Every structure is written in structure tokens, then in C-alpha cells.
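Missing here is one protein chain; the remaining ones are kept as they sit in the complex.
Moving on to chain A:
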């Protein structure tokens, strides 16, 4: 029944529009306005540009100010401060150009709308002007690029030696987290070793792997450099930690990395945002299949002391799953067993 009413309503609407259309066509034929170069609509359209300009600027300004705290995520990493500064500097520069060009673009139509006795200026070129507005944008862009390049160079530079190494492995549809353990060296991996218990394909013949441990959240110390080593097990994924201003693709067959220094603990951030349930999050930003939108992990930033304490409590993989080292060659197995013994 509702469907029928909706269809009926639509039909009525269409027929009303149709009538209006026919009437206005006939009227314009009567008035002969189609023969004129520019009818009264010309004035209306010219005025509409001004109306649009003013109303949309008001709307934009109002919303940008009102929502600032919503869309401006708090920053929690050292480089994030720098890239956000760049962002807002670029925003100021482009915002100025945006407003200026739009004022001209919508005011000119109003100011120079058609008048029967007026004639347009014949003004085909001016090389001086062309050179000016080639050079000025070029200079402004150069400044922006160079500051961006310096930031980029620092961000992508090799991680400091003392960075805490953490591996993030993306798969459909979650992240596996592996810590490098006390030696701060991740053990080798090989995708062919992957199975139900060894979901990361860790190669336990590598002694560095013996103290590696897993975690279901990324725990990192405030103020100390952290290196994410990023891999993917099946398809492309991308690590995105919005508050850290961090993003890097996870590529099958090609390990990637991103290092950063967190500046605020989760507790501090909870205080700052006034949200007692605040968590730093990791999301996936490279489309990876039906569960793409659900690859959440939590980052917990703690003080260095808390971090050391937490680290000490963690047990290596092999302690939890002694089977993993059951088939190792005798000498390596011995080392592993000592490790298990020590950590029990």
C-alpha cells in the first residue's frame, strides 16, 4: 500500500513539474525571451553566485570552527607534531588562495554580467602577468616542498639503535603482534613455516626467535623510540595509527618499517581528552577484503618504568608452546630448553 502511495505521489510530483515546465516554456515563447541574447535568468544566475559564495563561506567557517576538536585528533608522537604543523601551514596557504580565487571566481560573474550596451575588454594576453603567476606559485610550492621533504627525510631515516622492535603482521582480518624480547632482535621468519600454532611463521632455528613473545596489544614506552617492523601474510594491508600520525603498508614478501616516538601515555591522553575509555588504535587502510573495516588493535603507551615491568612479565612463545621447538636440531633444542627453564 505504501509503495502504491509513494508511486502515486511521485507521479503527481512529476506531472506538476511537467506542467510548470510547459507553462514557463510557453510564457518565454510569448515574451520572446528566447530570442534575446541574455534573458532575465542571467541576472538571477549572476546573483546566485554571490549568494552561494557568501552562504557557503559562512557555512564552512562555522563548521570548521565548531567541529575543530572533533576532526583534529590529538597528536601523540614526535613526528606527528611536525607533520601536523606542516598540515596547518599548508592549510593556511591554500586556504588563503582558496578564498581569494573563489571570491574572484564568483564575484566576476556578478560584476561583469551581460549588459546589452557593454562590450567586453579585448585582453588576449599579458606575458608579465603570466610570468608572475608562474613564479609566485612555484616559489610558494618550493618552500612547502622543502619543509615537507626535510620532515619526510627525518621520519623515514633509519630507526635509532635503541628503538624497541615490535613486529606487526597483517592478515585477514587482524594484526598479530610479536615482540623482539630481551635481545631486542626479532627471529627470522619464513612463510612456509606458518601453521596453526606458529601463525607468524617464525623460524625457531634462529636463536633470536627464542625469546620473542606475542601480545594482544601493542604496549610501548612513552618518550622512547619504537620501531614497527611490518609484514603481511596474505594480501596488502596498511598499519594506520591515527594519533601517532603513522601509516605504512604491509606487503606480502616485502617487510616494511616505521619508527616513531610516542609522547603521551594512554593515561595522560585519557586525562587530556576527558574520555576515561580512550585508547590508541591501529586500523587497516589498504583494502584487504570483507573484514577490512574491522582490523582493530590497541596501542597502550605507558611510562618507561611500567614498560620495563610489563616486559619482565612476558613469557616467550616457546614457553607457552614448547611444541614449537620440539623438532629443532639437538644443539639448538638445548638452548631453547634453557630459555624455557629460565622463563618458567
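Note that contacts are C-beta pairs under 8 Å (C-beta built on N, C-alpha and C of every residue); 3 or more make two chains touch, one makes a residue touch a chain; residues count from 1.
FYI, contacts and distances are computed from a predicted model.
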item: Hidden subunit of the complex - UniProt protein name among "Oxidoreductase", "Cbb3-type cytochrome c oxidase subunit I", "ABC transporter ATP-binding protein" or "Cobalamin biosynthesis protein CbiM"; value: "Cbb3-type cytochrome c oxidase subunit I"
item: Among A:32, A:124, A:274 or A:329, the residue in touch with the chain that has been omitted; value: A:124
item: Option from A:115, A:305 or A:341 whose C-beta touches the chain left out; value: A:115
item: Interface with the undisplayed chain - residues on chain A; value: 21, 24-25, 28, 34, 37-38, 41-42, 44-46, 48-49, 52, 56, 60, 63-64, 67, 70-73, 80, 82-84, 86-87, 90-91, 93-94, 97-98, 101-102, 104-106, 108-109, 112-115, 118-126, 129-130, 133-134, 137-138, 141-142, 144-145, 148-149, 151-153, 155-156, 172, 191-192, 194, 201, 230, 233-236, 238, 240, 242-243, 245-249, 251-254, 256, 277-279, 281, 283-294, 296
